[in-house]
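Supplied in structure tokens, the structure appears directly below.
Of the protein chains in this complex, one is absent; all others appear in place.
Naming follows writing order (A, B and C), and every chain is counted from residue 1.
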Amino acid sequence: MHKHGLHRRAFFGWLTVGWVAFSAALGGFLSLVFRYTYPNVNFDPEMDFIAGNPDDYDEGVDERWKNGYGVWIIKQEGKLVALSNICTHLGCIPNWLPAELKFKCPCHGSGYYMNGVNFEGPAPRPLERYKISLNSEGRVVVDKTKIFRYEKGQWDHPDSFIEV
Amino acid sequence: MKELVNTLSDPKYSFTGVIIGFYLFMKYYRTIGTVKFFISSMIIILGVFIWMMQDPNFHAIIVWPDNVPIVILLFAVIFFTWFSIYKAAINDARIEGGETPVEGSVENREKVWTWPNLVYTELMAGTLCVVILVIWSIFLKAPLEEPANPTWAPNPAKAPWYFLGLQEMLVYFDPWMAGVVLPGLIIVGLIAIPYIDTNPKGNGYYTMAERKVAMGGFLFGWLALWVYLIIIGTFLRGPNWTFYGPFEVWDFHKVVAEANVNLSEFFWIKGLGISMPSNIFLREIVGLIVTTGYYVGLTLLCNRSQLGSSLMKSLGKIRYYLLILLLLTMGLLPVKMYLRWLFNLKYLVAMPEFEFNL
Amino acid sequence: MKLETGMAYRSSTLIRWFAFISILFLFSVLAMFLDDYIRPWKGWQIKSLAVKREKLKKDIEAKLGKISPEKLAELENSFESAKDLVEERQESIRKLEGEINTISGQIHGAKLELSVYNGRVAELTFRWEHAHAHGDPRAPKLKKKLDHNRVLFAATKEKIKELEASKKGPLAKVSELKAELIAAEKEQQKLFGQVELLKGALAKTDISNPVWILRNAPFIDWLDPTIKVEQVVLDHITDDRYFRHVPKVDRCMTCHTFIDQKGFEDQPNPFKTHPNLDLMVGLASPHPMKSFGCTSCHGGEGHRINDFNAAAHTPQNLGQQKSWEKDYHWHAPHKVPEVMNRLQYTEAGCYKCHKGVEMIPMAHKYNRGKELIKDYGCYACHVIPEFEEKRKPGPPLNKLASKLEKNWVKNWIWNPFGFNSKSRMPSFFRQSNNSKPEFENKNIAEVNAMAEYLWDQSEEYRPFGRYKGGNVAKGKELISSVGCISCHQVEGIEASQKVGAKKAPYLTGTGSKVDPHWLVSWVQRPSHYAPETIMPSFRLTSREAQDVTAYLLSLKNDSFSAKTFAPLDKGVRDDLLLEYFMAFDTKGQARGKLAVLSDREKTLELGKRSLGKYGCYSCHSIGGFAPGRAPIGPNLSTEGSKPIHQFGFGHEKIPHERDTWIFHHLKNPRRWDKGQDKPFKDLSRMPMYYLSDDEAQAMTLTILGYTTHRVPEKGIKRLDANEAYAEKGLKHVAKYNCTSCHKIDGVGGDILAAYEDDENEGPPWLVDQGHRVHSDWLYHFLGNVYPIRPWLKVRMPSFKLTDREKNEITAYFQAKAHEHSFRPSPSAPVEWEPGERRAALKLFDALACASCHTTGFNRDDPMAPALQMTKRRLRSSWIEKWLANPQAILPHTTMPNFWEDGEAQEPDILGGDPKKQITALRKYLQEIGHDQIHGELNRSSTSR
Partner (left out) sequence: MAKKQSLAQYVANTQVWKSIFRHGPPNNARNRAAVIAGNVFLHLHPIKLKRSGVQLGYTWCMGGLTFFVFLSLTVTGVLLMFYYRPTAEYAFNDIIALREHVPLGIMRELHRWGAHLMVITVWLHMFRVFMTGSYKPPREFNWGVGVVLLVLTLLLSFTGYLLPWDQLAIWAIAVGSNMAKATPFLGHGGPGANLAQIGDFVMVSDKNDVRYQLLGGRFVGEPALLRFYILHCVFIPLVVGLLIAVHFWRVRKDGGISAPL
């Protein structure tokens, strides 16, 4: 009886070991497959570019970098800022309506003032600004990897604008 | 007249209409579930539809190739909803008279040979389906627009039609709610139906009287929310996702006054007239209280009601609270819609710092 | 033990086996994971962090060392006191901040209102315009509503403005109250800002930091790893995937972590900084890493990072190979589309983008190889890119009989180096593969026949001059001073060895070689004998020509010319001819063909065939050989991509590598025949140039550059308009060897080596020549050379230039100087300001210009160019620039700087304003100038 019980325990011990090992291995395998779906490098386009000289820009919204780089350069109140052209609602691309002095998203109608602050439609927050700086040759460099968000109070950060 | 239709089809009014209609539908389903009613109403509907099709703007929206399936779906939904109500009405009458439902009659319980009865039925249905598909394909070309251009979004940019209900929800909710939480709850809710609905009656035959709550809940979600939102999203949302009546030109420049205000702004700025506190949670305290109140308060209220206590008894606690949670979350949508229309409320809780907006 | 009923196995056994196999499975998954996670490049990156850490620590120490402790204490004090000060004012600050808060709330509220009115105005505007345009009766009502809302909108906006204005006061007060603290913080930031930045960077290199470990931890290292594959994707340089080109991807910087960062020059590879960041890789260089990657120039498989060998690293030399074998298990790359260039051959990568240019700027090794290819005339026998239109490198042989003796020619062909140690005619005979007696006999017959054929084809030529004897010493003096040594090295003339010119043949043993009458005619007017020659005329007088000839004739090599060349063996000749005929005919037919020919015809036939066989016609123009005949050597235009198995290594024990083969082939082309039993007609014929290792290596590099790579249009270096003109002209400048005398914008001036004592005695530097002279003058001058600096012994020779060449050379200088105007030199009279002319005259006297620039003035011993030529020759702007600071243009010039440091030497004239003085002087020079372009000065016309 006693012997039988021991046997039984050993029996369940091996069964547990087997299934635990099997599930762990299978889980590991599937995790690696999951990891496989994230490539180690990406071929997305460059995230920074040189956007001419500060003098190239007039007061207002400049759309020359919208296509290709997805950036509006806006000169307002002595500051040059690089505004993202991605709607904070669902990532559509708003249009600049010069007559109404606002950005309007065609997807769900979010509206933004020239400075990028939202005022109508479903957009939850203002447009994002990118890092903008002057390089050693005095040219404007826009770096899209660094983002400044209004609602976090980041628009006062010295990298988020150039004084002109 | 067209002007009136345009105005009335604005969700503000039409959604209210749909809710009233749904109530009447549930109440008078036996009248609706008659052939006479169907034929007369079909004549009216088709007449109205043909009249509407005379309008170039409406015509243009309807015949846009990717919208055709929705028109087909629409008529199919009308027909099949009526048809099941029709059968349910018959069965309900029989049950009241002490008979079995039609499906349970001795004749229908008799077993028949699969070959050739079912096999040929299926074969013919399939063949007919191919015929429909071929004719559809011959007359309607699959849409193809300009080559993909990641730098320029068309206006309006719409998701596939079966997701337009979700896209329409985005007007009232943040993407995490409309795109993730609500669809997720829909799926979970659907899977949960058989486990929540413990009513043993109505299994295997059409009936309304024997499972009114289940029918009401499901049909409301299915017709009043899902199908209705798809129709709005597909036919009545134009450039800038602005609302356009069925007879309105999709004028790119149309502007609708929209100045939405968060609950916190209502409270601190408009109500108390002081600036917003810098602490996020303090700032949003009202919204947090209201949201908690919505779930907890309404649940408590429901517990006290007669229906609530009887449900609690019959379902048990887990089923009951799950049901309440699902219903309340489904109810969030109409609640949010009305809050938007009545008070221009943007968010109950607005925490863009955490991307948490409700 | 008995099994249970219905069981095939004992349960316990089954379960144990299952457990065992599951554990195996678990381990295999673990092994798979580790295999994936542990990659060699990760090791290099982690090592590079340690390197960076060391550097940052040093930088921080250096920065901190600069801050004095007194200053630190002072700063601390001022900070503390500022803090106390502001603390005292805390109450009023708090009050003000409360005020600001209230106003902010009001602004917020007003803005909410504003957005309501804004929306209403927008909607009503749309609706009213719509109604108005369509004649809707509701239009007036809508308009009224719109106007009402507009008023509200404007009022709200006004309110916001007022509120914002009222907020400014308290805001300013707050910052005033906090001013000291803010200032102190700024001061601190100024002092420690950079150190803080460095410290931040240092923290990132700390691999014991838990965050660092987490970021690079197994499995979650996709989130935001710091150890990761770095790469550049090149838009306009592609990998050739046969019928498709795909953008090149380079990941070299994954291990070569600091390749584009300054400050790691002393690190061992792979952490070394690129040695030439200003030209390559650097962000501001013309070839930034992001646009050009690495393998575009270096070659190799830049996208492969998991194996040192997969990237096709190629060692520089055996030593490096050995150490790589030890460190990285290096083996020769195989099955690799493109092997890396050895370090010494890196410049081979330049050519694929820089095509169609005479020289590639900064690619010194490549340019040297190309120069050597040009000098040795490789392009004559091989098709080589960029050399398609070059003239034949050897002299024409169609008037040979009037110049040389037949016996000498035979000896020369047999062994050119026996006569001229620096011969550029290569050796075809007496080589390792044809020095068997049997082969030598045949070769002797061939040489004899070739000479006979050349004499047979030689045209009549009568030298126009007669050599009557001259002064050898004077001749020697002339040769060393007049300019010959810029192209020739001449035996017995030391200066010529100093210059070491290689453009033209080394002149040795001339007296034993050429006919004296021919020579005297040649030195005087080379084009009389060879119209196509590039040798210019130095405008020697006949006396001078006699002297020069006398010196050249005094150079003898009689032992060479005295040797009588072995006579033609007719039997051998006939055998050779039979072999030729039998290539297509039967033996009988061949014999028949031979029998028909006369004895002389047989010799000439063999001569012609031999000249064809050895490709003599490629370098020399020979009668009877049509000009369009295909070159004898293989096409080298894709040699750098030729598959390795297409190179014949024979039985030589040499590593089977492309560059090695080319190098050894250049050194000794006949070596591949070693150990092979080849019939006479199949022997390798590429001649021997006796190249030095250095030369062979340079040429190998250049040839390796000729690959099949097709860089897309976008990636190729395109010349702008200036560069294109400069490039066109440069071809002529190179052809006529202008740079051997003139240092053009810092390049060339080889002959100046002979004028170490005083460069003013040598040919003038051409600095900014396009800006300096009028283009029409230069054009004229190139066709009609006249002395500008009559005191110089070296002469600008007269080249036979076509109009087009003159034009393009002029344009070359203009383009180089970025001078876009082709304005002819001024002809209108000078316009004077009042009193300016008098001042100019005074200055001209005071500065004693005429004491050096004498011709046409009062002395006959000029030391500087005649000023009368100034008007038509020099551009006004250049004259002023020259006057202002001559040394800035020509450091060695004897022209004094009269306005040193912008200070006039004559403060009385024109108020001592240097600018005005220079202008006045320039105007004067232009006034006294001659009008005709030609510089033959008419003395009588000069006046003061």
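Just so we're on the same page, a contact is a pair of C-beta atoms (placed from the backbone, for glycine too) under 8 Å apart; a residue touches a chain by one contact, two chains touch by 3 or more.
Remember, it's a predicted structure, so these values are computed and weren't measured experimentally.
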Touched by the hidden chain, restricted to displayed chains: A, B, C
Absent-chain contact - pick from B:Pro11, B:Gly179, B:Pro239 or B:Gly287: B:Gly179
Absent-chain contact - pick from B:Ile193, B:Val249, B:Leu282 or B:Ile318: B:Ile193
Option from B:Pro69, B:Gly216 or B:Gly308 whose C-beta touches the chain left out: B:Pro69
From B:Tyr205, B:Phe220, B:Tyr320 or B:Tyr347, residue that would touch the chain that is not displayed: B:Tyr205
Absent-chain interface as seen on chain A, which is shown: 37-39, 42-44, 90-92, 107
Contact set of chain C toward the excluded chain (per top definition): 211, 214-215, 222-224
Contact set of chain B toward the excluded chain (per top definition): 66, 69, 72-73, 76-77, 80-81, 84, 87-88, 100-104, 107-119, 121-122, 125-126, 129-130, 132-134, 136-138, 140-150, 152-154, 157-163, 166-167, 174-176, 178-181, 187, 190-191, 193-195, 197, 199-207, 211, 214, 218, 222, 351, 353-356
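Criterion: only the chains that are shown with their structure count from here on.
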Overall pattern in which the protein chains touch one another (line/ring/star/complete/other): complete
Length of the line joining the C-alpha centres of chain A and chain C, rounded to whole Å: 43
Rounded Å distance between chain B and chain C, as computed from the means of their C-alpha atoms: 72
Multi-chain contact residues (two or more partners), chain C: 115, 118-119, 122
Interface hub residues of chain A, defined as touching at least two other chains: 119-120
Partner chain B, residues of chain C touching it in the complex: 101-102, 104-106, 108-109, 112, 115-116, 118-120, 122-126, 130
Interfacial residue positions of chain B with respect to chain A in the complex: 151-157, 170-171, 174-175, 239-242, 256, 258-260, 347, 350, 352-353, 355, 357
Residues on chain A engaged by chain C in the complex (per definition of touch): 7, 10-11, 14-15, 17-19, 21-22, 24-26, 28-29, 31-32, 35, 38, 40-41, 43, 46, 100, 119-120, 136-137
